[in-house]
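Shown next, in structure tokens, is the structure this report addresses.
All protein chains but one are shown at their positions in the complex.
Order as written gives the chain letters A, B and C; numbering starts at 1 within each chain.
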Amino acid sequence: MSHNSFGHLFRVTSWGESHGPAIGGVIDGCPPGLPLAEADIQPFLDRRRPGQSRFTTQRQEADQVRILSGTYEGRTTGTPISLLIENTDQRSKDYGAIVDRYRPGHADLAYELKYGLRDPRGGGRSSARETAVRVAAGAVARLVLGPAVRVRGALVQVGPHRIDPARWEWDEVDRNPFWCPDAGTVPVWEAYLDAVRKAGSSAGAVVALEADGVPPGLGAPLYGKLDAELAGALMSINAVKGVEIGEGFASAELTGEQNADPMRMQAGQIAFGSNHAGGILGGISTGQPILARFAVKPTSSILTPVPSVTRGGEEVEVMTKGRHDPCVGIRAVPVGEAMLACVLADHLLRHRGQTGR
Amino acid sequence: MSHNSFGHLFRVTSWGESHGPAIGGVIDGCPPGLPLAEADIQPFLDRRRPGQSRFTTQRQEADQVRILSGTYEGRTTGTPISLLIENTDQRSKDYGAIVDRYRPGHADLAYELKYGLRDPRGGGRSSARETAVRVAAGAVARLVLGPAVRVRGALVQVGPHRIDPARWEWDEVDRNPFWCPDAGTVPVWEAYLDAVRKAGSSAGAVVALEADGVPPGLGAPLYGKLDAELAGALMSINAVKGVEIGEGFASAELTGEQNADPMRMQAGQIAFGSNHAGGILGGISTGQPILARFAVKPTSSILTPVPSVTRGGEEVEVMTKGRHDPCVGIRAVPVGEAMLACVLADHLLRHRGQTGR
Amino acid sequence: MSHNSFGHLFRVTSWGESHGPAIGGVIDGCPPGLPLAEADIQPFLDRRRPGQSRFTTQRQEADQVRILSGTYEGRTTGTPISLLIENTDQRSKDYGAIVDRYRPGHADLAYELKYGLRDPRGGGRSSARETAVRVAAGAVARLVLGPAVRVRGALVQVGPHRIDPARWEWDEVDRNPFWCPDAGTVPVWEAYLDAVRKAGSSAGAVVALEADGVPPGLGAPLYGKLDAELAGALMSINAVKGVEIGEGFASAELTGEQNADPMRMQAGQIAFGSNHAGGILGGISTGQPILARFAVKPTSSILTPVPSVTRGGEEVEVMTKGRHDPCVGIRAVPVGEAMLACVLADHLLRHRGQTGR
Partner (left out) sequence: MSHNSFGHLFRVTSWGESHGPAIGGVIDGCPPGLPLAEADIQPFLDRRRPGQSRFTTQRQEADQVRILSGTYEGRTTGTPISLLIENTDQRSKDYGAIVDRYRPGHADLAYELKYGLRDPRGGGRSSARETAVRVAAGAVARLVLGPAVRVRGALVQVGPHRIDPARWEWDEVDRNPFWCPDAGTVPVWEAYLDAVRKAGSSAGAVVALEADGVPPGLGAPLYGKLDAELAGALMSINAVKGVEIGEGFASAELTGEQNADPMRMQAGQIAFGSNHAGGILGGISTGQPILARFAVKPTSSILTPVPSVTRGGEEVEVMTKGRHDPCVGIRAVPVGEAMLACVLADHLLRHRGQTGR
């Protein structure tokens, strides 16, 4: 079952609410003997951490991860790795106003319809805070994949403003608060998001992911396909509404010969002339870079009032005063990377299990 | 594990190759006491069946399903339902030419990289023929959902030609060979696909799905989200490269207040003013219609030569002479419906298990 | 989920009823490239086949297995292997008398309490006929394990009569209709079972299993322990009521120093002085032979009347006239071997997946 777990051989189980004492996760199935300490995870959490620019929530969380099990003398033992991150800055009073009213676009109503009750503090389980656990697990997944596999992400669209792919520079990604690979777009987004923030509104975004060095053969027909599980993993991230592999929706407009990635021999190896497939054919990696994109809807918690109702059935206007990301898509970049890393690590182990390769 | 299974409480395991003696599947966990006979499944298989117009493959398959277990006197017993569909029209010789060469855009190379060998007859396991099993399972899933839940699909784009959403009529879908909901678009697609077919090429497409009457509360945080599992299920269909829930990628361009679906009370019930969310918030159904879309790449097996290589490393031009769908997206409509029905049926049982509702 | 499946990486899903058209199973996750044809499976089915002596049911089944998928040119392809065995000798009329009455000790009542209905023909899903699927899957599992691993079983007790372990000869097992390893016990069992059969009664039994050559390291703490999963697999066989690993219940009477298997070095390898542990410590194989035993209750379908009730609540005496095994434990020997082989094959792949060894 997979209510709060994902992966099979590299399996992550996540727990925790936004305003409980802590959040955390358990990684089961990690190969033994890998060097692992908190310092291997913390840098990835620091990248995701809020409050680092005016474009993300001002909530301050140290996001210090602790490893409670599964390592001995700095190496993984093959037993479950328990990760814990304390919640230090919960201002639950900020949310008092929305205990009895459903924020439009948010999970408030859905949780209550399902469970008959909900933890309203900071969105409870539905809070984007949980993505810290995914990022921590992704850091471990990277160790499983090894240094030959490089998993990267970038923000490629904020609201209506897209980057110019021709100006893509990976080095630029770490130089601005947006993980934007196109220096020319940075000031456009700054101006746009400042206006959005001042208007008490929020903006959607699109994230692009790439994994290089992925060995061929990962994935499995027909429901354990690499792209199918990646789509599920990315769509499970808060606020994601669309996922593409390779050419994605644009492939619908191509003809068969345009879409086919031609093959030639190069130094004794098969070389592809293009990568419309996004590195996956028939659900199995080909050795080309894995390419995926996902769309993040605008943050639902906004200062602008939206018509809604209360638990008691009264009609109200809801505005959410807490500290929110004007564009939650920004912090989705490290989260998307982490999910991609986890899916790849799981499939690496599954492939090795079945084929011995 | 989920190499060739999907779902948890309503669990489908699929098997079979394009040119083996048969394909089939096993449905485990179906509720007992449901009236079920072959006649409940066959109409859905007939909708998917090839050879019904010049726009789909000319392969002729009876696609007669047999129920081998799990029913007694016309009712499900709660034990596994084994479904079998014989392959009757396998012209393997058509494929002789591609035994040693990799069709670009196809799974040939990927399977060989993974397994070290492959069944080349008709694409083996990677053939779209397997989708018949999904459709059969979907027919059973509809019985689990009951008559109050209506799962429908339509083709909304072929190549560059999109329907006009303003002219959408569900009744039109069954009147043309494309499952097109817009009568005005039908001749456009006819002309386009005739040209594509004559050119030995193929076209991509986009399918839209809708499920009405879905009870609220289906889905589960955080990795068993309804939208996450639906995304995985749709992406697992052959040739699918993108999935959207509700507003999908377009949500990236909206502001928070545009994207939020406002709520008002109507006759004592919560009524939404829009459905950007596609009926799912926080991974849980809200009672609004579930809306999803997916993109299907153009068929990879085309008559137009594309540069490729052989197993031996020789550079060649590959053209595939078999009988192929010029637009595999057409037949993906009933397949997409089936996957949606299966995901909903599984979550219906899971929700009932956890909450007793 | 595991209603009708077992294993994870080597995963078997079983389906079929005693008197339906066929029974069968799907093996998912089998490594590619293994030579596999029906002839590799049939001998194991023939060993389990009924009607081979007067001590097993006189039902005549050819038990011919067909492989419907997952192989190409005599080798596994890594895709699901579908196995089908037709039911050819169903005399359902034999069972007419028990459609409305519950056979004591049988699953009739339990199925009806669970599902609200049942397939009464030959016990439906609860029939020991299903064990043919397990045996077929076990034959494939043996191929996964390879020739270095030898999985064997023997009957060691029938009713109150136990073999003399000091006279154990594996070669004897195939020379008598009981899989008895002690030639001296064979006539005792013959006389006893002839009497039991003539009395319209039945007898229980105990089966012992051994696997040699099992590599160390299979299994996983704490719930995927090799012994835990083996116990579950053996207890899932029809009529099994007890399972032991190594010393089993006798270990309760030992002291710590009696039970500890001492270790010494022998030719550079660790050699154990005894095998009370049954080859498993901490849930993980040590390289010693895996030893397990299980108890099979006497067949519930007997000619002797037993007090029971009807669906309508009438008190009756039930006697079952069908063709039954006077000692179902005899045919449990190849079934137990198969389950052991399947558990080992699954853990072999899982261990390789996690550790790369």
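Methods note: contacts are C-beta pairs under 8 Å (C-beta built on N, C-alpha and C of every residue); 3 or more make two chains touch, one makes a residue touch a chain.
Since the structure is predicted, the reported quantities are computational estimates derived from the model, not experimental observations.
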item: Residue of A:77, A:258 or A:304 touching the missing chain in the full complex; value: A:77
item: Identified contact with the non-displayed chain, of A:125, A:142, A:197 or A:225; value: A:125
item: Residues in chain A touching the chain absent from view; value: 1, 3-5, 8-9, 11, 13-17, 20-24, 26, 28-29, 32-33, 66, 68-70, 72, 75, 77-82, 84, 111, 114-119, 121, 124-125
item: Hidden partner interface residues of chain C, rising order; value: 1-6, 8, 14, 102, 104-107, 109-111, 113-116, 125-126, 130, 157-160, 196, 199, 201-206, 216-225, 227-236, 241-265, 268, 270, 273, 276-278, 280-287, 295-302, 304, 306-309, 313-315, 329, 350-351, 355
item: Those residues of chain B which, in the complete complex, touch the missing chain; value: 1, 8-9, 29-32, 78-79, 221, 349-350, 352-356
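By definition in this document, only the chains that are shown with their structure count from here on.
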item: Most extensive contact between chains (C-beta pair count); value: A-B
item: Per-chain Cα centre nearest the global Cα centre, belonging to chain; value: B
item: Length of the line joining the C-alpha centres of chain A and chain C, rounded to whole Å; value: 46
item: Multi-chain contact residues (two or more partners), chain C; value: 1, 8-9, 29, 32, 78-79
